[in-house]
Every structure is written in structure tokens, then in C-alpha cells.
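Pasting a structure below so you can have a look.
Note that one protein chain of the assembly has been removed; the remaining protein chains are unaltered in position.
By letter and in written order, the chains are A and B; residue numbering begins at 1 in each of them.
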Amino acid sequence: MADHLVTGSEEALSGPGRATGPGLHARVRVPGRLDAEVTAAAGSVVAVIGPNGAGKSTLLGALAGTTAMAGEVEVGGRSWTAPPLAVRHRRVGLVFQDQSLFPHLSALENVAFGLRARGRARTPARARAQEWLDRLGVGELAARRPRQLSGGQAQRVAIARALATEPELLLLDEPFSGLDVGVATALRIELARHLADFAGVALLVTHHALDALTLADEVLVLDGGRVAQTGTPRDVAAHPLTDHVARLVGLNVVADAETNRSFPPSAVTVSLRAPEGSARNRWRASVLSVVPHGDAVRLLARTDGAQELIADVTPEAAVELGLDPGREVWLTVKETSVRTYPRTASMRP
Amino acid sequence: MSSTTPRRTRTSRRLAATAAAVALVLPLAACGDDADGSSDTGGGAGDGAGDTTITVLAAASLTETFTTLAEQFEADHEGVEVELAFDSSATLAGQAVEGAPADVLATADSRTMDTAADVLAADPQVFATNTLVMAVPAGNPADLSGFEDVADGDATYVVCVDTAPCGAIWAAIAAEEGVTSQPASLEVDVKAVLAKVTGDEADAGFVYETDAVAAGDQVETFEVPGAEDQVTDYPIAQLDQAGDPELAQEFVDLVLSEAGQQVLADAGFGQP
Partner (left out) sequence: MTPPPDAGATTLSGSHLGRPPLVLVVPGAVAAALLVVPLVTLVLDTPWGDFLDQLGSAPVLAALRITALTSAVTVLACLVLGTPLAWLLARVDFAGRSVLRAAVAVPLVLPPVVAGVALVTALGRNGVVGSLLRETTGLTVPFTTTAVVIAHTFVAMPFYVLSVEGALRTAGERYDVVAATLGATRWHAFRRVTLPLAMPGVVAGAVLAWARSLGEFGATITFAGNFPGTTQTMPSLIYTQLQADPAVARTLSMILLLVSVGVLAGLRNRWLTTS
């Protein structure tokens, strides 16, 4: 299909040349909101994660050209910033959390819009749009208006619309949030297939560790407008440097002077009395919340040092210990369960 | 509504502004009359400035002269205030018939006065005449040499619509003189015609002699052939609903007096 895409672009698009160079290089500065450097190889998928306000959407906006920025963006060996390239000349595809399908156009017309806007005649544009809808499994819904589509269907149309223009840079802003779990899972599998075929660079903003692990080649962790960590999904999941990522992958991370120490919640023992052992591996804490987690009960507690830790206990133990919010407990972890790694931003070998 | 009778309040001038407004408010005013009883002349005793008020409805073309006469009347009658309402004759006659609180009616033609015959306290008396003249903007920019340039030429000129007295006169003269050209516009009243001329939007307009006099050197005038046969009469009469018939009669007398006639003559009106 990658071949197909290249052919299509040559016959349809007369604008800037296709990305043949080394993917995406960007240094983006938006005063007060973001100061980040992003590099990604052509064909790769980068998951962008971080807490709310970390600058994820700002990054996408700056790359798309809809948010004013300083710095530089280079895609496929061509600069989009020197001289500044208008939004419509940037070969980007955008997929938003809430789809943003044009409400007055049918699914088919939505997908054909980009092709028509770039000068393709009506009939071939519609034929091509129908192909993309078929590919996303919503071909039979071509005549429907967005309000007649379910959330998952609409998101498939939106992805088809973004891919139909054969962008060099695909920007996906939390495409699965707001969808039912089952629908999101099906769509995630579908998207993985299309992203594998996608020749350009894809940036996927997500709140789910699963997205990063299943879809991404790279992970970019943003925190407070800065890059906190980059690496393969596996590296980042195993050695999270921020509380946010630690929480996403379900790990506890405790920082020492020069190292991070991580351990899974299942390795944490909860007791009411002060246990034996190294002070380094035990904390007095107050229970914040108790929720079911698979067969276990997951406990979120805040230590006296204001660190949040999670622990998994059996339902029986939770009842026995009376683990209600506000309860004072002791948390302990065995040294053998703790993984220690340096506190540096990049985990790439 | 408490210290003076409603029909003599200062709102009367505004009430007279449109026939519609009067029609709406009349029922209220009538109620006020009943409630205040017959204290017509004494009602405003504590008023200080003017103990008594008479209201005069007068055609728009009488604006300057009747304002002067009203001042004169107030000077002669201490404690009396004259309220003046100026509008088109037809509007004023309509208001008088609807029972508008007023004492004297003066119109710009006999025909409209006749429409108010039911509410007149006495036979109308003609106190002035007016004749149509052709007015051109100062300096005569279209370089017209007289009536014939308009009657047969392509000059842009305006006249009153024929439902207005000035328009009825124009229609008669135009028929009599065999005017072949068409006016550019039929204005709703003579002031609108004058405005088009003074603003040099029209090359010429047909207005009353008095309007031309009032416009001073903003306009120049030409005589209109046959105008002397189409003289407009200005009748005046007191109304049935006059609060103080004696004072109303005195105002009519002033208009007809030598002094009153002088004021009118200065403004370009003819003697009846």
C-alpha cells in the first residue's frame, strides 16, 4: 500500500515534493507553553504522552501551522518554517478527539474534501474517497451525515479523511478518547494496520499506555512544556522518569539523588504496623483511594514525603486491614523487586 | 396629571406629532378631563409661569408667523401661554376631529378645514392667502430662465404630492398651463420640496411664496403663470373643545387684526 500512496501523490499533487528525506525534525518554541525538540524517522509512529497542560496539543498545532511558534519544522527534508508555509501547503493530516467532521457534508464528501481542495476533479475524488472509506471499514456509510454516525464510525471517517490527502505528517490528537472501550480497542487494531502502511511520520497524542505500547515506535514524554523523556515504548514503560508515565504504566517510581527506583504495585506489602526493614524501602502513608483492579484491589496512598504510591492487595486483605480512604498504613517493598536506573532524559542506548 | 388639566399639559405638542399617537392616548386624556371636572381656567393656578394655556394647531407653513404671533399674544395676556402644534393641514384636521385637546385650528386650505367642520365652534375665517412660486437654488445652478424651462424642458424639479394642498395647486396649474414634463419626485409636503431645492438636489421646486421668503437667500424665485388664479386660502377657527373660548377668540382676533396681518405680510402672505 505504501507504493500505492506514492503513486497517488504523484498523479494528484503538484505541490511540494514528497518526504524522501529523514522524516521529521522540529524545534518548537511557543512562549509560556512549549519548548521541545522532536525527531522522528519517516514511517515511524511517535506517541506523545504527558499530563494535561504539558503542551501536547500545542505541539500538534505548531507542527500543523495553526499555532504561532518560533523555531523550525522540517519534514521530508523540506523546511515548513523558513520561509513559513501556510497551513494548507503543509502536507498534514489532523484527527481530533471529537472528529471535527464537517456536519453539513456526507462521510464521502468529508473524505473527498481534501482531494477536491487540492484540485482533483469531482468524480475521481469521490472514487478515491470511497476507497478510503472501504479501507477503514465504513464504505457502506458513505452517504451518511456525521450526526448519523456513531463515535467509532465517525472517527474512522475522520481517519480516512486525514489519510486520503496522503500527508507527510499525520497528527492524531487523542483519537480514541470518548469512545466505548470495545469500540476503541477495535479502532486501535485498525489504526495499527494503517499506521504500519503509512509512509510519513505519525504523531499520536494519547492518555493510554496501551496506545503507546501497541501503536508507537517511539514515545515522547512532555511535562510542563518540556521533553521529559524519549525512547522506545518498552524503555519508557520500564524506566519511567515522570510520575505521569509511571502511573500510566502502573509502576511506582521513587527518585533518589541520582537514580530512579521503580517497582510494580504487586510487589508492595501493606501493613498497619511499622514493619522491619530498610527505611529506603518502607513508607508511612495515608490511603487516598481503593478501587478494584482485575482480581485484586488497587490502593493509592500518599506517603509522608508527599509521594503517591500504588499497591495491589487481595480483596480479603483489604477488608481485613480496613483500607478505607484516610486510613494510615505502612507500605513496604522488597529490594529484589526494585529496578534502579539513572535519572536522565533519554533512555536510548 | 394632577395639577393641571391634561389637555393643557406640555405633552400636547408631542401628542400632535402623529395622528396615531393621538388616537392611542386620547382615551386617557378624555378620562383626565372628567376627573378634573370643570376647573379649566383655574387648574394651573399654582403654575407660576403661565396660569392658562391655549393650544393652537397650525399648518406647517405658518410656523414662523404663528410663533411670532403667539409671543405677541403672551405679551398682551399676562399669565397665558400659547402652545403651538405645527403639522400638515390634513394631519391637524384629523387630530381635531378625533378630539385632540386644542383651542384653535388654522389650516393651509379650505378643503382640509371643511373636513373638520364637525368640531368647529364658529365659521372659519380666511386670514391669509398664499401663492405658488418657482424656487431655484441660490445662484440658479441649472441656469433656468423661467417657468417654461421647467414646463417643457428636462430640468429636475420637485413638487408636492397632489394629496397635499400645495400639490393640488400644482396639479391645477400644470393642467392649465399644459405642462408636458414630469417632476422627479412628489414630495409629501412643501418643506420637503424646499429642502430638495435648498440642498440643490433639484434644479427647481414649486413652493409657497412664504416658504421662499422664509428660505431667504438660499433660494431665488420665479413667478408661476396662472398662480394668481390658484391662490390658497388660510382659514382659522376655534374648536368646540376649546377650554377657554374667549381666549381662543382673542387669538383669532389677533391673527385677523392689523398687527397680525402685518406679521403675515412680512412673511410673504397675501391679504385675503
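Here, contacts are C-beta pairs under 8 Å (C-beta built on N, C-alpha and C of every residue); 3 or more make two chains touch, one makes a residue touch a chain.
Quick caveat, the model's predicted, so the values are computed rather than measured.
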Hidden partner chain, touching residue among A:24, A:73 or A:94: A:94
Which of B:120, B:138, B:188 or B:254 contacts the chain that the document leaves out: B:188
Of A:84, A:103, A:322 or A:342, the one touching the omitted chain in the full complex: A:103
Positions on chain B where the hidden chain makes contact: 19, 88, 90-91, 94, 156, 158, 161, 163-164, 182-188, 192, 196, 199-202
Footprint left on chain A by the chain that the document does not show: 64-66, 86-90, 92-94, 96, 100, 102-104, 113-114, 116-118, 161, 165
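Assume only the chains that are shown with their structure count from here on.
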Between chain B and chain A, distance of the C-alpha-averaged centres to the nearest whole Å: 84
